[in-house]
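For reference, the structure discussed in these notes is given below.
Left out: one protein chain. Kept in place: all the others.
Should a chain be cited, it is by its letter among A and B, assigned in written order, with residues numbered from 1 in that chain.
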Amino acid sequence: MKKALIVILIAVFALALIGGVSCKKEAAEETTAAAETAAAAGVKIGYSMPFIEDSPYCFPFSEALKKAATSRGWEIILTDAKGDINTQVNQVEDLAGQDLDGLLVMPVDAAGIVSVIEKVHSEYPDLPILVSNTMTDPAEIDALKGFAGPNSYLEGKQMGAEYVKYVEEKGFDVINYCHLTGTAGYGAAIDRENGFNDAVKEAGAEAKFNLLDLQPGDWSPDKGQTITENWLTAFGDELQMIYAHNDGMGIGVVNALKAANLEPGKIVTNGCDGQTQAVQLVKDGWMLFTIFQSPMSDGELSMSVMEKLLKGETVEYFTYLETPTVDASNAEEYLPKAIEIWGAEY
Amino acid sequence: MKKITNILIDQKLIIIILILVIALSFEDKNFFTIKSLASIIEHAVIIGIMAAGMTVLLISGSFDLSVGSVMAFTGIITIILQKPLGLFFSVLAGLLIGTSVGAINGLLVVKGRINAFIATLGTMVIFKGFGLALTGSSPIKSTIPAFKVIGQGEFFGIEISLFYLIIIYIVVWYLLKYTKFGRNNYAIGGNLQSARLSGINVNIYTFFYFVFCAFTAALSGIILSSRVSTGNAIFGDITNMTVIAAAVLGGTSLFGGKGGVIGTIQGVIILSLIERAMTVFNVDTNYQLLVRGLIILFVVVTDAVTSGRKKLDIGREVINKKV
Partner (left out) sequence: MSDIDATARSMNIKKGFIKFFFSQAMLLIMIILFIIMSLVSDKFFTLNNIYNLFRQVAILGVMACGMTIVIIGKGIDLSAAAIMGLAAVANVMLQQYGYAVSVIVAIAVGVVCGFINGYFIAKVRANFIIVTLATQILFTATALIISEARNLTSRPQPIYSFIGSANVFGFPVIIIFLIITMIITGILLQKTIAGRRLYAVGFNDKAALVSGINTSNVIMGSYVINGLICGIAAVVLTSRISRVRVGQTAPYLFDVITIVVLGGTALTGGIGSIYRTAIGLVIFGIINNSMAILTVPYEYQQLIKGIILILAVLYDEFNRRKRLLYQ
């Protein structure tokens, strides 16, 4: 009985492996189908992602990448580092050993990824490497062909600038605000924090922004709501603004504001990503603005820059994805766009 | 026929490794190059070193959930101390400080009589928070370029970290087989009361097993931070489970008293091969998680089935529990 069980388990294990192989076969079939219509066949791209499953952005982004690749007849291999730098370093090395034509990396840790990129470059000098979404630290390194994608730091600056504008329009001497960040220690959160602070500094408005508290909301509406509830208790009427790093948290903030029976606009907040619900909230006046960051365009951008590189064209080092600000003036026109990307109920 | 099945089961790990290698060599044309084969093991270094320490602790019947945090914390402390202490002493200090977390764990379990699970859960959270506080929730960079030699240095194309792995495993193998440290370990894990009755100072040995486990975690922390030249409190969030899985996969029983590093290294290699397979076979990412979970379940069911326990064992006794 015991022994039979073990043999069965080993068989299941082997089956799982075969399942993995057949997954690959399916992907290959899709690629060949598209290759009949597309030009460049046999191109293999690797993309090392920091998360796929645990991120509401990364998942549609990964789907967009797959679509953009197959529409060109390319094969794409995606790896998911589950937020672990060691795993990502290993995966990048593994990918590089797979006879790739191009490699893209979205780093878990902006500084930590540099060593492995340099190592891969020295072993495969002909392999073009692009970085996306989170810039490496330092931003420009010889081993990289460039950066393509939305820039979390610039988005942070965009958001900071919006708030500076708001403060000036309202004529506040000082605005009391709270800062709701993404998961502590991860690149995008750090970038959006620094971007915001730098924008405020550059506008000379540092004295006007009085930080009451900073807490990580872990990109989650649940935490965003809970933290906001506590801020309302702690600061009461003093609180005028909450700067949130993404839509998910911003929506949580608004939920808390609604539950506290506040009117829209009494405490201003924002989002970033441009999800349907967020755009609606901008329209309704609960959010001052959100930043439209389409994962579809992001995926397409990565692939098109890579395409140019493969064709041998010269490419700017930094290719930024357009991330327009959605505020009260243009929320109406962005709503259908958001629905198209994220779905009606997102 | 029976003989063959017996051999099959005893060597099940090697068989799994063979299956994986064969499957991979079909898909991956470059598989049998020295580079590719070496990288399988190089990738396993960090998990592997921690798994060796965890094996020692598991045999005694305890375990440690804080290894991931210790790993990250050691890297952070080492980098912070680089400016004041220089390369050599910062590494030494990092090792010492990381290992001392093991001492804390050991004290909590042995003197405080706290269940190993809760004690190491607590230290895990404490040192993660500590790490976040020290780094201000963002990565910190190494200030000494020579630091990266530890993790990235190469010797004829093969990373020297590979040699750390081999040395540690030889050391642990020797310790477990030929010294009192090892023999008492099996005794304590096998039957606590008998071990105590036969005069073994269970408390002191258990304490040292915790220290050793943390030591390997600290070592891995230094190698990792050196590999990426940064320290960040988010390193090691998922490491705990992988390390324990590798050890249990290798035949070290969670119930204590059984196992060894020979099995563990096989477990580590299997996990590394599976990671490679995920990439090579381009397994759909949604299913990757499912596969990983199934593997761990497979591991633990096999452990239960083969550990020959007749009675329902629903938990490890707290060491020295009097009642």
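Assume contacts are C-beta pairs under 8 Å (C-beta built on N, C-alpha and C of every residue); 3 or more make two chains touch, one makes a residue touch a chain.
Values in this document were obtained by computation on a predicted structure and should not be read as measured data.
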### Task
Could you tell which one of B:V110, B:V202, B:V248 or B:I274 touches the chain left off the display?
B:V248
#### Entry: Which of B:K35, B:K83 or B:R113 contacts the chain that the document leaves out
B:R113
### Query
Which of these, B:L121, B:I144, B:I158 or B:I262, touches the one chain of the complex that we don't see?
B:L121
#### Entry: Among B:S137, B:T206, B:N232 or B:T279, residue touching the chain not depicted
B:S137
### Message
Using the document's contact rule, name the residues of chain A that touch the chain not shown here.
### Response
52-56, 58-60, 184, 212-216, 218, 220-222, 225-227, 229-231, 233-234, 236, 248, 251-252, 255, 259, 275, 277, 343, 345-346
## Note on the structure
Note that chain B touches the chain not displayed via residues 63, 108, 112-115, 117-119, 121-130, 132-133, 137, 241, 244-245, 248, 254-255, 286-287, 289-290, 292-294, 296-297, 299-301, 303-305, 309, 311-315, 317-318, 321-323
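Definition applied: only the chains that are shown with their structure count from here on.
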### Query
Can you give the whole-Å distance between the Cα centres of chain A and chain B?
32
### Task
Show which residues of chain A lie in contact with chain B when the two form their complex.
2-3, 5-7, 9-10, 12-14, 16-17, 19-21, 23-24, 27, 52-53, 62, 75, 77-80, 82-87, 89-91, 93-95, 97-99, 108-116, 119, 137, 183-186, 189-190, 216
### Query
Touching chain A in the complex: which residues of chain B?
5-6, 8-9, 12, 15-16, 19-20, 23, 27-30, 35-36, 39, 43, 46-47, 132, 135, 137-139, 141, 148, 152, 224, 227-230, 232-239, 275-289, 291, 294-295, 298, 301-302, 305-306
